[in-house]
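Dumping the structure here so I can ask a few things about it.
The other protein chains are all here in position, but one chain of the complex has been omitted.
Chain IDs A and B follow the sequence of writing; residue 1 opens each chain.
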Amino acid sequence: MSKIKDLQKSLFAGTTSNARQFGMIFALVAIVLLFQILTNGLTLNSGNLISLVSQYSYILILAIGMLMVIVAGHIDLSVGSIAAFVGIVVARVMQDWNVPWFVAILIGLGVGALIGAWQGFWVAYVGVPAFIVTLAGMMLFRGGNQFIGNADTIPVPQGFKVIGAGFLPEVGPDTGYNNLTLLLGLLVCVAVVVREWKARKTRREMDADVAPMWISLIRVAVPIAVVLYATLRFAGGRVGTSFPISGIILGVLVVIYAFITRNTAGGRHIYAVGGNARAAELSGVKLKRVNFLVIMNMSILAALAGMIFVARSAASGPQDGLGWELDAIAAVFIGGAAVSGGLGTVSGSIVGGLVMAVLNNGLQLMGVGSDRVQIIKGLVLLLAVAFDVYNKNRGRFSIIGSVSRPFRREAPAVPAPRVETGQEPAKTPVAR
Amino acid sequence: MRKFLARGVAVGAIALLALTACSERSDGDGAGSTGSEKGFAANSLIGVALPAKTSENWVLAGDLFTNGLKEAGFQSNVQYAAATSTVADQQAQISAMVTKGAKVIVIGATDAAQLTTQVEAAKQAGAYVIAYDRLIKNTKDLDYYVAYDNFKVGQLQGEALLKGMKAKKASGPYTIELFSGSSDDNNSAVFFDGAMDVLKPEIDKGTVVIGSGQKDIKQTATDGWKAENAQRRMDSLLTSTYSSKTLDGVLSPNDTLARAIITSVKGAGKAVPVVTGQDSEVESVKSIVAGEQYSTINKDTRNLVKETIGMIKELQAGNEPKVNDTESYNNGSKVVPSYLLEPVIVTKANVVEAYANDPKLAPLTK
């Protein structure tokens, strides 16, 4: 068991919190494979993958912002309403004033920032709990949407649709694939290699054990295989389709926010505030500013998500954004964030969101009705978080517990090892 | 050994995955279908995407489609949108149907204007798209529209309202209130305009008075076709306008709202006015038999579904389906060929014969 753990550690370069995340990745892979079988190969069909990405990109964008909000120890219930509000404003602006679509996008982001500043002000500087402020925002901006849109559906021009329903153009020779998507895939592959190489370099500089070369190879080869496979799938869809533009926007945001949360002082401050606000304050963290920015950022991302949905739907309607906040929150918690704050990662939330998306999509492909889909999604959310809580309770600090079992280590994340032993390398002992 | 194994696994995995991921560009049938196609296989998949289960009619329609398509030898996939994030859910369902290779997709739209991307994708994938009961706007990729003549529905409601009030009180002026449907539903305005087509002359003459003065469709709209919203509006109308006045009639666009309006009036301890309706819902038929709700519209869902399935069969055989209106329904991008069915007004007077053929409603009228 400990060997498996060692391997897990070196394969995933992980501390214990990563084990949980990789449990989620395995769960995702398992779900994808399960549906691939159950739907006779439709799940990994090009067209389906493309529509999967464009259907859920806006929810995943919300999940990024929500992750940061939840890590900081708050919650944001207003994102759906803000998305709808910004959507209708942008649609109106383009329809009534003939504003070009790219200017409209900037206006939308600006409106999002203003709303964010408004909510951030109440949360950070007045000290009203975010739950209340955003509950108010939920009603406020839902009403705003109906006020501005007269509860009508307002269409948006063709150009605007690019961000939600657009694809990369077909350029270059006819390869039978979308060439730009192929290029994109190659870039990601290169990034995977560079990242691993840099990680090795960092480990060496930290005088830490550098994993054997073959482990690095696996850590590069497996993601590259997945990326290549996905690239060919996305590039091989119907002519005129490619990896969706909204998916590219999502990808860029994931990279940026993963970097911010992991590698910058500002990101570190968010975790510090969520983990122990008072201690963070006594370490010189500007509590109010962090809270303000986190809430404001969420609203900007909600604005973007709203516009992407409007673009995809070709119109802004009164039902936009209904229930999105819950999808985003569910994604974040399935992705391993703690309800009390201080824990969670952007990539985890994306994986959590993808689990929900694949589940939804797979069940729809199987023709399962939306009633049962919702029941299943609800159970998955409950079980994923219950599993987490169960693990945490077993490893939680307690006075009596620490007397009786001072040297007990945290239980490994459970589902991972079993799946893993199925993989070849796990059976071989690890040299360290 | 270990290294070799690991490398082998990695290389093998890449090769395997790459092999299975061949391009689908060649096997797709490329350009979208037009009317000149030669039909499709008799056991093809037919997708039916309906709105959330908010009224009996949609539930019934779903069952009828499932059975009817099965009888006709098709495979069917009937989906309702979820109650929350309805539009997004329906979009996802339509995409899933396209992925599964449905040859015809029948859509009862949740939002008339927010499905263009999906309809386009369906068309690109070679499927026919039929708008069922609700027109889909702003897309040239919609093939057909099947519905009851909704303008006619509105006219019938208006006529019934006048007739009902006259029967109770020989001469005017009659005081009425107007309700219309959800403003995001294309049909709401059609019903309303039809009814106003009949009522307007009377209002202008002064024989009919709108008690609250709220006669603009934006004032009368009922968000999401929700009973609670209609009831809330009626409650406030009663308080604001009818503390001393009598209310003679209410134009209600459908049965669910009609019952909500009646509940509100009864709650306020007033006499039940003449209330119109539509959809022939079970509770409303009971109410008509009991003499409370005045009228409903029988838009027999059976006929509508039967007609739609008939269209699908024609398409399967490679024929041009029959339409009876090629000019009224412009969705913003094109005039959609439509097949319109005639609605029937039902009051207590003709309730028995109207539902004689309906296995569920007939027993209620006896």
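Note that in this section contacts are C-beta pairs under 8 Å (C-beta built on N, C-alpha and C of every residue); 3 or more make two chains touch, one makes a residue touch a chain.
We adopt the following convention: contacts and distances are computed from a predicted model.
The listed options are "Sodium:solute symporter family protein", "Sugar ABC transporter ATP-binding protein", "Methylaspartate mutase sigma subunit" or "Transcriptional regulator, AsnC family", and the UniProt record of the chain not shown names that protein "Sugar ABC transporter ATP-binding protein". Judged over the whole assembly, touch between the missing chain and the shown ones holds for A. Per the touch definition above, the residue from A:107, A:280 or A:294 contacting the chain not shown is A:280.
For the chain left out of this panel, the touching residue among A:176, A:212 or A:266 is A:266. Along chain A, the points of touch with the absent chain fall at residues 15-16, 202, 205-208, 263-266, 268-269, 271-272, 275-276, 278-286, 338, 342-343, 397, 399-400, 402-403, 406.
Please note the rule applied: only the chains that are shown with their structure count from here on.
If you average the Cα atoms of chain A and of chain B, the two centres end up 36 Å apart. Residues 39, 42, 45-48, 51, 55, 146, 150-155, 161, 164-165, 176-177, 213-214, 217-218, 221-222, 224-226, 228-229, 232-233, 235-240, 309, 312-315, 317-320, 322-324, 326-327, 360-361, 364-365, 367, 369-371, 373-374, 423-425, 428 of chain A touch chain B in their complex. Of all the residues in chain B, the ones that touch chain A in their complex are 2-3, 5-7, 9-11, 13-14, 17-18, 20-26, 28, 30, 52-53, 77, 79-89, 91-93, 95-96, 98-100, 110-117, 121, 124-125, 137-138, 182-184, 218, 221, 223-224, 332.
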